[in-house]
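The other protein chains are all here in position, but one chain of the complex has been omitted.
Our next item is chain A:
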Amino acid sequence: MDYILTAESLSKHYKHFKALDGFSIHVPRGAIYGFVGKNGAGKTTLIRLICGLQEPTSGNYTLYGTKNTQPEITKCRRKMGAVVETPSIYLNMTAEDNLKEQYRIIGLPSFDDIPNLLQLVGLENTGRKKVKHFSLGMKQRLGIAIALAGNPDLLILDEPVNGLDPQGIIEMRELILKLNQKRQITFLISSHILDELSRLATHYGFIDSGHMVKEISAEELEAACRKCLRIQVSDTNILSLVLDEMDIQYNILSENTADIFAKINISNLTLTLMNKGCEIISLTERGESLESFYLNLIGGGKTNE
């Protein structure tokens, strides 16, 4: 797989506190990578390291295949944009002036693209209004516009929906999906709002106490979280024959237990199995949300904060 960002054994210590400890991550090109972890888990620390705001204590990461210790890393950073914690914008300027300032920093020769960029994030009608009078959602969108100024391939968003109202959350989601699908921008989105992330992400990384606990694709996660019927029968061989005939997906777990991944007519199944001499001992519905998957992964309600 083609990875845009990877890290191995990455550590960042603040005096005696280990914000990241032996951390690893693999962000595929074109993905919307949901970076999940509770407050203080190390999400923002990783983002600060990747953005060059801080240096790792040990270990390294690669951006577009270039190690952070190589001088070329600064050139690689020109292909990325980021909104770290709060949007980085001059509060005393207008949205347009902020973008002009970013264009100058990047060295873009013309400001012709600015109206399109403002339109893309829905800020085309802000006129001479100063950013300090913007709502939080507008500031977030301007932050994204600034991050998009250099046509980046990778966009890093730290808690992009934090503090947004429901309408703002929907707009932010649509914007991210649009940029991912139309411009093929890879996203690394850190969040602890799991429900929102589950609507966007194609890949997930679960971080806890500075460690990457698990990396998983959305398909794998869906399979892992898929609702199923756990059935306990006297003979799973007969059960498998019946389910094959009914063209139903299942998974045999033991001699007596199986998971069925479909909505079935229980009366029909019971009768068919009875006719073939197989008894149903128990039947329970099972299912796992992203939230419960995450909680199971990091050890439930345990907290070290």
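Criterion: a contact is a pair of C-beta atoms (placed from the backbone, for glycine too) under 8 Å apart; a residue touches a chain by one contact, two chains touch by 3 or more; residues count from 1.
Here is the rule we go by: contacts and distances are computed from a predicted model.
Protein name for the hidden chain, per its UniProt entry and selected from "NADH-quinone oxidoreductase subunit J", "ABC transporter permease subunit", "Ferrous iron transport protein B" or "Glutamyl-tRNA(Gln) amidotransferase subunit A": "ABC transporter permease subunit". Note on the undisplayed chain: of the listed residues A:102, A:140, A:198 or A:236, the one touching it is A:102.
When the whole complex is considered, the residue among A:9, A:24 or A:86 that touches the unshown chain is A:86. The set of chain A residues touching the chain not shown comprises 14, 48, 51-55, 73-78, 80-82, 84-93, 97, 100-102, 104-107, 146-147, 150.
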